[in-house]
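A single protein chain has been omitted from the complex, and every remaining protein chain is retained in its original position.
Note that the chains take the letters A and B in the order they are written out, and that residue 1 is the start of every chain.
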Amino acid sequence: MSWHKLRGYFNTPLVISSTLIFLFVVGSFLVPLFSQWDPELANPREAFSSPSWRHPFGTDRSGMDIFVRVFHAPRIDLSLVSLGVLIGGFLGILIGVITGFSRGIVSEIVMRLVDIVQAFPLLILAITLVGLAGNDYSNIVVVLAFVNVPVFVRLTRSQVLTLRELRFVEASLALGNSKFRLIMRHILPNSLGPAVVQFGISMGYGVLTLAGMAFLGVGIQAPTPEWGSMILTGTSYITTGEWWISVFPGVILAIAIFSFNLLSEGIELLREKNSR
Amino acid sequence: MSEKTLLIEDLDVGIVSKSKSDILLNKVCCSVAEGEMHGLVGETGSGKSMTARSVVGLLPNGISTFGGSVLFRGNDLLMMSEKERSKIRGRDIGMIFQNPRTALYPLATVKTQIMNILTTHLEISSDESEERVLSILSEVGIDDPERVSKAFPHELSGGMAQRVVIACAIVCEPKFVIADEPTTGLDLTIQKQILDLISELQQSLGLSILMITHDLGIVAQYCKSVTVLRSGRVVEQGLVDSVLVSPTEPYTKQLIDSSRLDRLIERI
Partner (left out) sequence: MNEKKEIVVKVDRLVKTFSSRSGREEVKAVRNVSLEVEKGRTLGLVGESGSGKSTVARCITGLLKSDSGLIEVLGKDILKESGKSMRSFRQDLQIVFQEPLESLDPRYRIGRSIAEPLLLHANLDKKAIRNRVLLLMDQVALSEDLFDRFPHELSGGQQQRVNIARALVTNPKVVILDEPTASLDVSVQLEILELLIKLQKEFDLTYILISHNLGTIRAICDTVSVMYLGEIIESGDTDEIFDSPKNSYTKSLLGAYLPVDPREKVRI
C-alpha cells in the first residue's frame, strides 16, 4: 500500500481522536511509571495541595497525586469499557444478523426482549445490575456488555433487513452460495458499517457510565483511580476552594469521551469516502 | 405556416456551485407548432428532462438558465417572475410526468386533487368543479369516474394513475402540454392505450404537445416533428418523416439502428 493511498485514509477527526486515545493509552503506562507518586498510596502530609510543579493537578484529601491518578485511571476505565463494548457489540451483531435474516416467531420474541432492555435508561440499568451483582470487575464487564447488546442488534438488524431485499443476495444464492456463506461473506460484511461507527459512540458512553457508577458509589471503589470516583471525592470540596480535585478528572473525562465520539465521526467519514 | 406555441432559442442551462460548473444544455433550439406533437428524444443524460423543466421553471437547486429564451405564445417565460410562471403552470401549460403514482399527491383522493387544481387556477364554484372532475375523468377514458374519483393514488393501477395525471394536466384546458416520458414503466399494452389517448386528446382539444422520450418508436408513430438531443446539444431536428427515414447525422443513424433490435440477427 503506497503512502499516497494511505493518505486517503486520514481525515481530521480520525487523526485527532486516534492521537488523543493513543496518548491516553501510552500515558496510562508511562505516567505512573515515571511519577514519583504512588497512585494508590495515601500521603496525608501532601493532602490538599493546590496545583504546582510538584503536583501538576494537585492532591486530594488523602494526599494522593491527582495527575498520576488521572492518568492511571484509563487502565481500568478503558480496558473494562473496551471489553464490555466489544463483547456486547459482538453479541449484538450476531443476534442482529440472525434475527434480521430469519423471520419468524423466535425473531419476534428476541426483538421484544431487546425492546424491554432498551426501555430502561442506560445508567440506571447499569447501576442497578452492578449494585445487585456486586462490584467486581467481571460483573462490570458483563453489565456493560449487556447494556450494549440492544443498540448493536438494532443497527445490524436494520441493515440486514435492507440488504436481504437487494438483488445481489439472490444472485449470491444463484451462484451456489449456501445460506451460511451468504451471511458470512456477503450480508455480514455489508451490515457492519453502522456498527463500527457505533463502537466509538458506545465507548464514550461506556466511560461515562462507568464514571457515573463510580460517582454514585457503585462499581469501582476507592482507592482505585477512576475518573468518576475521583470526581465524587472532590464534590464536597468545590465550594471550599479545593476545586482541582473534581475539575481535573472531570475535564480529562470529558476529553476522553469526546475523543471516542470524534473517533466515530472519523470512521463514519472514512466509510462515506469509500462508498463513493 | 402555423404559429409556434413554444419556441426555445439558444437555451443555455448549467450547474453553478462552489465546487464545479457544468453545462447541461448548450444553445438548445426547439419548437412546437400549434396543434402538433413534437418529440424531444435522447438517451439518459441527453438533457431532455432538463429542457422540459427549464420551460416551466422547475429546475432543481443549483441549476439555472444562462442564456437564450423560451417563448410561449410570444412571451418569454425566462423573463417572467416566478409568480407569473406559477400561474401559467397548470392553467396554460399542462404537465404529464413519468411515474404516475409518485406524480400524484399520495394523501388525497383523486377528486380532491383535481378540484384543488381547478380552484387554484379558475374561478369556479365547488359544485361546478365536482361535475368537472367526473367529466374530465371520463374524457380520459375512465369507465367508472365516480369510483376512481374517490380513490387514493396508491389504489390505482399504473395505467389508471396515468390517466388521472393526464386529467390533471388538461383539466384547466391548456393549449400546451409537456409529456415527460409518460409511458416509461407501464406495460406495453397500457403504453399503447395511454399514447392513443394522448393522441386523441390532441386532436379533439387542439393541443400542442412536447413529447419527451427515449423511445424512437413513440416518436415515429405519434409525433410530427422531432429534435434529437445528445449531451445537451441538438444533433438533428426536423419532420419525423425525414429525420427517422433518412437521417443526416451519424448519431441519429446510430440511435435508429440501435432501436431496431429486431434487425439484429440479420446483421450478425
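Keep this in mind: contacts are C-beta pairs under 8 Å (C-beta built on N, C-alpha and C of every residue); 3 or more make two chains touch, one makes a residue touch a chain.
Everything quoted here is computed from the prediction, not taken from an experiment.
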item: Residue in contact with the excluded chain [from B:4, B:53 or B:192]; value: B:192
item: Where the missing chain touches chain A, by residue; value: 166-168, 170-178, 181, 186, 189-190, 275-276
item: In chain B, positions touching the absent partner; value: 43-44, 187-192, 195-196, 214-218, 220-221, 240-241, 244-245, 254-265, 268
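Everything that follows uses one rule, which is that only the chains that are shown with their structure count from here on.
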item: Between chain A and chain B, centroid-to-centroid distance (C-alpha), Å; value: 56
